[in-house]
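The complex appears here without one of its protein chains, the remainder shown in place.
Then we have chain A:
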Amino acid sequence: MASIWTLQFHPISLQPSIWVSKHQIHLNFEKLRPEFRFKSSSSKQLSRKFVLGANSGSPSDPDEPAVKTQTITVAVKDQLSKLHGTINSFPPLVFVMNRYGGSNLAIGLCIAITLLVIAVRVYAARKLRHRTPGSVADLVRRGQLRSDRRGISRPLKYEDPFNNPMVKVGKSNSTVEMCGKVYRLAPVTLTEEEQAIHQKRRSRAYQWKRPTVFLKEGESVPADVDPDTIRWIPANHPFATTASDIDEDLAQNNVYQKHGVPFRIKAEHEAMQRKLEALQSEQKLNNLMIDPRNAKDFERPFKEHPRSREQVEQSSFNNQTSDSMSPTSDPAPISVESNSSSEETQKL
(Lines give C-alpha, C1' and ligand atoms only; values in the text may rest on other atoms or scores of the structure.)
Protein backbone atom coordinates (compact mmCIF):
# COMPACT_ATOMS: atom_id res chain seq x y z
CA MET A 1 0.00 0.00 0.00
CA ALA A 2 2.73 2.33 1.00
CA SER A 3 4.59 1.57 -2.19
CA ILE A 4 1.55 2.48 -4.22
CA TRP A 5 1.38 5.74 -2.30
CA THR A 6 4.95 6.36 -3.17
CA LEU A 7 4.16 5.83 -6.77
CA GLN A 8 1.24 8.20 -6.59
CA PHE A 9 3.06 11.01 -4.86
CA HIS A 10 6.23 10.87 -6.86
CA PRO A 11 4.97 12.75 -9.87
CA ILE A 12 3.13 15.31 -7.73
CA SER A 13 5.79 16.41 -5.41
CA LEU A 14 9.26 16.09 -6.86
CA GLN A 15 9.78 16.89 -10.47
CA PRO A 16 13.53 16.21 -10.57
CA SER A 17 13.09 12.84 -9.01
CA ILE A 18 10.63 11.92 -11.72
CA TRP A 19 13.15 12.81 -14.28
CA VAL A 20 15.79 10.82 -12.52
CA SER A 21 13.57 7.85 -12.09
CA LYS A 22 12.56 8.01 -15.75
CA HIS A 23 16.18 7.93 -16.67
CA GLN A 24 16.73 5.02 -14.47
CA ILE A 25 13.72 3.33 -15.88
CA HIS A 26 14.96 3.76 -19.39
CA LEU A 27 18.31 2.38 -18.56
CA ASN A 28 16.78 -0.57 -16.81
CA PHE A 29 14.43 -1.16 -19.60
CA GLU A 30 17.23 -1.22 -22.10
CA LYS A 31 19.16 -3.58 -19.91
CA LEU A 32 16.21 -5.81 -19.54
CA ARG A 33 15.13 -5.95 -23.11
CA PRO A 34 17.91 -8.17 -24.46
CA GLU A 35 17.38 -10.53 -21.61
CA PHE A 36 13.72 -10.72 -22.37
CA ARG A 37 14.35 -11.21 -26.05
CA PHE A 38 16.79 -13.96 -25.28
CA LYS A 39 14.36 -15.56 -22.99
CA SER A 40 11.55 -15.40 -25.44
CA SER A 41 13.67 -16.73 -28.29
CA SER A 42 14.83 -19.66 -26.18
CA SER A 43 11.27 -20.48 -25.30
CA LYS A 44 10.36 -20.37 -28.98
CA GLN A 45 13.21 -22.73 -29.75
CA LEU A 46 12.02 -24.99 -27.02
CA SER A 47 8.51 -25.11 -28.30
CA ARG A 48 9.71 -25.64 -31.86
CA LYS A 49 11.83 -28.55 -30.68
CA PHE A 50 8.92 -29.92 -28.82
CA VAL A 51 6.63 -29.64 -31.85
CA LEU A 52 9.23 -31.39 -33.96
CA GLY A 53 9.62 -34.08 -31.42
CA ALA A 54 5.89 -34.54 -31.22
CA ASN A 55 5.49 -34.75 -34.95
CA SER A 56 8.30 -37.25 -35.31
CA GLY A 57 6.69 -39.55 -32.76
CA SER A 58 3.81 -41.83 -33.85
CA PRO A 59 0.22 -41.04 -32.79
CA SER A 60 -0.01 -44.31 -30.96
CA ASP A 61 3.02 -43.64 -28.91
CA PRO A 62 2.93 -44.93 -25.32
CA ASP A 63 4.90 -41.94 -24.17
CA GLU A 64 2.05 -39.70 -25.20
CA PRO A 65 0.99 -38.66 -21.71
CA ALA A 66 4.55 -37.79 -20.88
CA VAL A 67 4.74 -35.71 -24.02
CA LYS A 68 1.51 -34.04 -23.09
CA THR A 69 2.74 -33.20 -19.69
CA GLN A 70 5.91 -31.90 -21.24
CA THR A 71 3.86 -29.78 -23.60
CA ILE A 72 1.87 -28.43 -20.73
CA THR A 73 4.90 -27.68 -18.67
CA VAL A 74 6.64 -26.07 -21.61
CA ALA A 75 3.52 -24.08 -22.41
CA VAL A 76 3.27 -23.02 -18.78
CA LYS A 77 6.94 -22.17 -18.82
CA ASP A 78 6.36 -20.17 -22.00
CA GLN A 79 3.52 -18.26 -20.42
CA LEU A 80 5.47 -17.70 -17.29
CA SER A 81 8.37 -16.35 -19.25
CA LYS A 82 5.96 -14.13 -21.16
CA LEU A 83 4.48 -12.89 -17.94
CA HIS A 84 7.92 -12.38 -16.57
CA GLY A 85 8.76 -10.48 -19.72
CA THR A 86 5.73 -8.31 -19.47
CA ILE A 87 6.44 -7.65 -15.88
CA ASN A 88 9.99 -6.83 -16.74
CA SER A 89 8.86 -4.65 -19.63
CA PHE A 90 6.57 -2.81 -17.25
CA PRO A 91 9.28 -2.21 -14.84
CA PRO A 92 9.97 1.44 -14.63
CA LEU A 93 7.74 2.06 -11.64
CA VAL A 94 7.92 -1.40 -10.18
CA PHE A 95 11.61 -1.44 -10.46
CA VAL A 96 11.99 1.95 -8.83
CA MET A 97 9.55 0.92 -6.23
CA ASN A 98 11.49 -2.14 -5.42
CA ARG A 99 14.77 -0.35 -5.47
CA TYR A 100 13.98 2.67 -3.23
CA GLY A 101 11.04 1.32 -1.37
CA GLY A 102 12.13 2.22 2.15
CA SER A 103 13.31 5.81 1.67
CA ASN A 104 10.39 6.66 -0.60
CA LEU A 105 7.99 5.65 2.06
CA ALA A 106 9.46 8.21 4.43
CA ILE A 107 9.58 10.97 1.81
CA GLY A 108 6.06 10.25 0.75
CA LEU A 109 4.83 10.35 4.28
CA CYS A 110 6.56 13.69 4.85
CA ILE A 111 5.06 15.19 1.73
CA ALA A 112 1.65 13.86 2.53
CA ILE A 113 1.80 15.38 6.01
CA THR A 114 3.02 18.67 4.60
CA LEU A 115 0.19 18.80 2.12
CA LEU A 116 -2.25 17.99 4.85
CA VAL A 117 -0.85 20.80 7.02
CA ILE A 118 -1.06 23.29 4.14
CA ALA A 119 -4.62 22.30 3.40
CA VAL A 120 -5.62 22.62 7.03
CA ARG A 121 -3.94 26.02 7.38
CA VAL A 122 -5.49 27.39 4.23
CA TYR A 123 -8.86 26.12 5.33
CA ALA A 124 -8.43 27.65 8.78
CA ALA A 125 -7.31 31.00 7.32
CA ARG A 126 -10.26 31.04 4.97
CA LYS A 127 -12.62 30.22 7.75
CA LEU A 128 -11.14 32.97 9.89
CA ARG A 129 -11.49 35.47 7.06
CA HIS A 130 -15.13 34.67 6.55
CA ARG A 131 -15.98 34.80 10.18
CA THR A 132 -19.06 36.87 10.86
CA PRO A 133 -18.20 40.56 11.38
CA GLY A 134 -18.84 42.44 14.56
CA SER A 135 -16.83 40.43 17.00
CA VAL A 136 -13.91 41.84 18.92
CA ALA A 137 -11.60 39.59 16.94
CA ASP A 138 -12.97 41.18 13.82
CA LEU A 139 -12.26 44.65 15.19
CA VAL A 140 -8.73 43.60 15.96
CA ARG A 141 -8.32 42.17 12.49
CA ARG A 142 -9.59 45.38 10.87
CA GLY A 143 -7.14 47.47 12.83
CA GLN A 144 -9.75 49.26 14.96
CA LEU A 145 -8.54 47.65 18.11
CA ARG A 146 -5.12 46.47 19.15
CA SER A 147 -5.12 43.01 20.56
CA ASP A 148 -2.30 43.82 22.96
CA ARG A 149 -3.93 47.00 24.24
CA ARG A 150 -7.40 45.78 25.13
CA GLY A 151 -9.00 47.84 27.84
CA ILE A 152 -6.50 50.69 27.72
CA SER A 153 -8.37 53.90 27.15
CA ARG A 154 -5.34 56.03 26.28
CA PRO A 155 -5.17 56.52 22.51
CA LEU A 156 -2.50 54.66 20.69
CA LYS A 157 0.45 56.82 19.80
CA TYR A 158 3.26 56.22 17.40
CA GLU A 159 6.54 57.98 17.07
CA ASP A 160 5.95 60.01 13.92
CA PRO A 161 4.66 59.58 10.36
CA PHE A 162 8.09 58.46 9.18
CA ASN A 163 8.49 55.63 11.60
CA ASN A 164 5.44 53.72 12.67
CA PRO A 165 3.84 50.35 12.05
CA MET A 166 2.59 51.57 8.68
CA VAL A 167 5.88 53.06 7.53
CA LYS A 168 9.04 51.09 7.99
CA VAL A 169 12.39 51.88 6.49
CA GLY A 170 14.63 49.10 5.30
CA LYS A 171 17.87 48.38 7.09
CA SER A 172 19.99 49.88 4.33
CA ASN A 173 17.74 52.95 3.95
CA SER A 174 17.28 52.10 0.32
CA THR A 175 13.79 50.74 0.68
CA VAL A 176 10.71 51.70 2.57
CA GLU A 177 7.66 49.67 3.40
CA MET A 178 4.40 51.59 3.38
CA CYS A 179 1.05 49.95 3.91
CA GLY A 180 2.55 46.54 3.21
CA LYS A 181 4.25 47.51 -0.05
CA VAL A 182 7.98 47.84 -0.38
CA TYR A 183 9.27 50.77 -2.40
CA ARG A 184 12.75 51.55 -3.58
CA LEU A 185 14.12 54.92 -2.51
CA ALA A 186 16.13 57.24 -4.68
CA PRO A 187 17.89 60.32 -3.37
CA VAL A 188 16.83 63.78 -4.46
CA THR A 189 19.49 65.25 -6.70
CA LEU A 190 18.32 68.85 -6.90
CA THR A 191 20.97 71.23 -5.68
CA GLU A 192 20.87 74.86 -4.60
CA GLU A 193 22.65 75.87 -7.79
CA GLU A 194 20.10 74.15 -9.96
CA GLN A 195 17.32 75.81 -8.03
CA ALA A 196 18.94 79.21 -8.57
CA ILE A 197 19.30 78.52 -12.28
CA HIS A 198 15.60 77.70 -12.53
CA GLN A 199 14.70 80.86 -10.64
CA LYS A 200 16.78 82.94 -13.04
CA ARG A 201 15.18 81.27 -16.01
CA ARG A 202 11.72 82.02 -14.68
CA SER A 203 12.52 85.59 -13.81
CA ARG A 204 13.59 86.11 -17.42
CA ALA A 205 10.60 84.27 -18.85
CA TYR A 206 7.85 85.77 -16.72
CA GLN A 207 7.84 89.50 -16.18
CA TRP A 208 4.87 90.19 -14.01
CA LYS A 209 3.59 92.77 -11.64
CA ARG A 210 0.72 91.84 -9.45
CA PRO A 211 -2.35 93.93 -10.28
CA THR A 212 -3.84 95.71 -7.31
CA VAL A 213 -6.91 97.26 -8.87
CA PHE A 214 -9.74 95.35 -10.46
CA LEU A 215 -11.80 97.17 -13.03
CA LYS A 216 -14.73 95.92 -15.00
CA GLU A 217 -14.27 96.07 -18.74
CA GLY A 218 -15.55 99.38 -20.01
CA GLU A 219 -14.88 101.34 -16.84
CA SER A 220 -12.63 104.37 -17.01
CA VAL A 221 -9.21 104.28 -15.40
CA PRO A 222 -9.03 106.41 -12.26
CA ALA A 223 -6.55 109.26 -12.41
CA ASP A 224 -4.31 108.14 -9.53
CA VAL A 225 -3.95 104.51 -10.62
CA ASP A 226 -0.96 103.07 -12.41
CA PRO A 227 -2.30 101.35 -15.57
CA ASP A 228 0.11 98.44 -15.02
CA THR A 229 -1.55 97.51 -11.77
CA ILE A 230 -5.05 97.29 -13.21
CA ARG A 231 -6.65 93.93 -13.78
CA TRP A 232 -9.47 94.07 -16.27
CA ILE A 233 -12.13 91.57 -15.45
CA PRO A 234 -14.98 90.56 -17.72
CA ALA A 235 -18.54 91.48 -16.84
CA ASN A 236 -19.56 87.90 -16.10
CA HIS A 237 -16.70 87.26 -13.68
CA PRO A 238 -17.57 86.47 -10.07
CA PHE A 239 -15.67 89.59 -9.07
CA ALA A 240 -17.54 91.78 -11.50
CA THR A 241 -20.20 93.04 -9.14
CA THR A 242 -17.86 95.73 -8.03
CA ALA A 243 -20.71 98.20 -7.64
CA SER A 244 -20.47 97.78 -3.92
CA ASP A 245 -22.26 100.21 -1.68
CA ILE A 246 -19.68 99.90 1.08
CA ASP A 247 -16.45 101.75 0.88
CA GLU A 248 -13.04 100.33 1.61
CA ASP A 249 -12.61 101.71 5.12
CA LEU A 250 -15.96 100.47 6.17
CA ALA A 251 -15.24 97.00 4.86
CA GLN A 252 -11.93 96.98 6.69
CA ASN A 253 -13.61 98.01 9.91
CA ASN A 254 -16.16 95.27 9.44
CA VAL A 255 -13.40 92.69 9.11
CA TYR A 256 -11.60 93.98 12.19
CA GLN A 257 -14.73 94.11 14.32
CA LYS A 258 -14.47 91.61 17.15
CA HIS A 259 -17.41 92.24 19.43
CA GLY A 260 -20.92 93.55 19.31
CA VAL A 261 -23.53 93.71 16.65
CA PRO A 262 -22.23 93.70 13.07
CA PHE A 263 -22.32 97.02 11.33
CA ARG A 264 -25.15 96.44 8.89
CA ILE A 265 -27.43 94.76 11.40
CA LYS A 266 -26.83 97.62 13.77
CA ALA A 267 -27.55 100.20 11.09
CA GLU A 268 -30.75 98.44 10.16
CA HIS A 269 -31.86 98.32 13.77
CA GLU A 270 -31.14 101.96 14.27
CA ALA A 271 -33.03 102.94 11.16
CA MET A 272 -35.96 100.82 12.23
CA GLN A 273 -35.89 102.25 15.69
CA ARG A 274 -36.02 105.78 14.36
CA LYS A 275 -38.88 104.93 12.07
CA LEU A 276 -40.80 103.30 14.89
CA GLU A 277 -40.31 106.24 17.15
CA ALA A 278 -41.51 108.59 14.44
CA LEU A 279 -44.57 106.45 13.81
CA GLN A 280 -45.31 106.13 17.48
CA SER A 281 -45.22 109.85 18.04
CA GLU A 282 -47.52 110.36 15.05
CA GLN A 283 -50.03 107.78 16.12
CA LYS A 284 -50.18 108.59 19.79
CA LEU A 285 -53.57 110.20 19.50
CA ASN A 286 -54.92 107.48 17.26
CA ASN A 287 -53.88 104.83 19.75
CA LEU A 288 -56.03 106.42 22.41
CA MET A 289 -59.12 105.33 20.55
CA ILE A 290 -60.13 101.67 20.52
CA ASP A 291 -58.76 99.93 17.55
CA PRO A 292 -61.60 98.15 15.73
CA ARG A 293 -59.45 95.15 15.08
CA ASN A 294 -58.40 94.92 18.70
CA ALA A 295 -61.99 95.20 19.70
CA LYS A 296 -62.73 92.03 17.77
CA ASP A 297 -60.51 90.13 20.12
CA PHE A 298 -62.97 90.76 22.88
CA GLU A 299 -65.77 89.11 21.02
CA ARG A 300 -67.33 86.04 22.55
CA PRO A 301 -65.23 83.06 21.61
CA PHE A 302 -68.05 80.62 20.84
CA LYS A 303 -69.38 82.89 18.15
CA GLU A 304 -67.12 82.11 15.30
CA HIS A 305 -66.89 84.25 12.24
CA PRO A 306 -64.70 82.92 9.49
CA ARG A 307 -63.81 86.42 8.37
CA SER A 308 -62.75 87.62 11.76
CA ARG A 309 -60.61 84.55 12.32
CA GLU A 310 -58.75 85.18 9.10
CA GLN A 311 -58.09 88.69 10.20
CA VAL A 312 -56.77 87.54 13.53
CA GLU A 313 -54.47 85.07 11.87
CA GLN A 314 -53.22 87.73 9.55
CA SER A 315 -52.45 90.08 12.37
CA SER A 316 -50.62 87.35 14.31
CA PHE A 317 -48.59 86.54 11.21
CA ASN A 318 -47.65 90.19 10.91
CA ASN A 319 -46.49 90.17 14.47
CA GLN A 320 -44.28 87.12 13.83
CA THR A 321 -42.65 88.67 10.83
CA SER A 322 -42.01 91.85 12.68
CA ASP A 323 -40.46 89.84 15.52
CA SER A 324 -38.14 88.00 13.23
CA MET A 325 -37.15 91.12 11.37
CA SER A 326 -36.60 93.28 14.41
CA PRO A 327 -35.56 91.28 17.41
CA THR A 328 -34.60 94.34 19.43
CA SER A 329 -37.60 96.45 18.58
CA ASP A 330 -40.31 97.29 21.05
CA PRO A 331 -41.87 94.25 22.64
CA ALA A 332 -45.46 95.21 21.75
CA PRO A 333 -45.59 96.54 18.25
CA ILE A 334 -49.01 97.05 16.80
CA SER A 335 -49.79 95.63 13.43
CA VAL A 336 -49.67 98.93 11.58
CA GLU A 337 -46.20 99.59 12.89
CA SER A 338 -44.99 96.11 12.07
CA ASN A 339 -46.15 96.55 8.51
CA SER A 340 -44.24 99.73 8.21
CA SER A 341 -41.12 98.21 9.73
CA SER A 342 -41.11 95.34 7.25
CA GLU A 343 -41.37 97.88 4.46
CA GLU A 344 -38.43 99.63 5.98
CA THR A 345 -36.26 96.56 5.91
CA GLN A 346 -37.22 95.84 2.37
CA LYS A 347 -36.08 99.28 1.39
CA LEU A 348 -32.79 98.76 3.11
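FYI, contacts are C-beta pairs under 8 Å (C-beta built on N, C-alpha and C of every residue); 3 or more make two chains touch, one makes a residue touch a chain; residues count from 1.
The rule we apply is simple: contacts and distances are computed from a predicted model.
Per UniProt, the protein behind the absent chain is "CobQ/CobB/MinD/ParA nucleotide binding domain-containing protein"; the candidates were "CobQ/CobB/MinD/ParA nucleotide binding domain-containing protein", "H-2 class I histocompatibility antigen, Q9 alpha chain-like", "Casein kinase II subunit beta" or "mRNA export factor MEX67". Touching the chain that is not shown, out of A:Gln79, A:Ser103, A:Ser135 or A:Gln195: A:Gln195 (per the contact rule at the top). Looking at A:Gln79, A:Ser103, A:Ser135 or A:Gln252, the residue that reaches the missing chain in the full complex is A:Gln252. By the touch rule set out above, chain A reaches the unshown chain at residues 114, 117-118, 121-122, 125, 142-144, 155-164, 166-167, 169, 172-195, 197-199, 201-203, 205-214, 231, 233, 237-244, 246, 248, 250-252, 254-260, 262-267.
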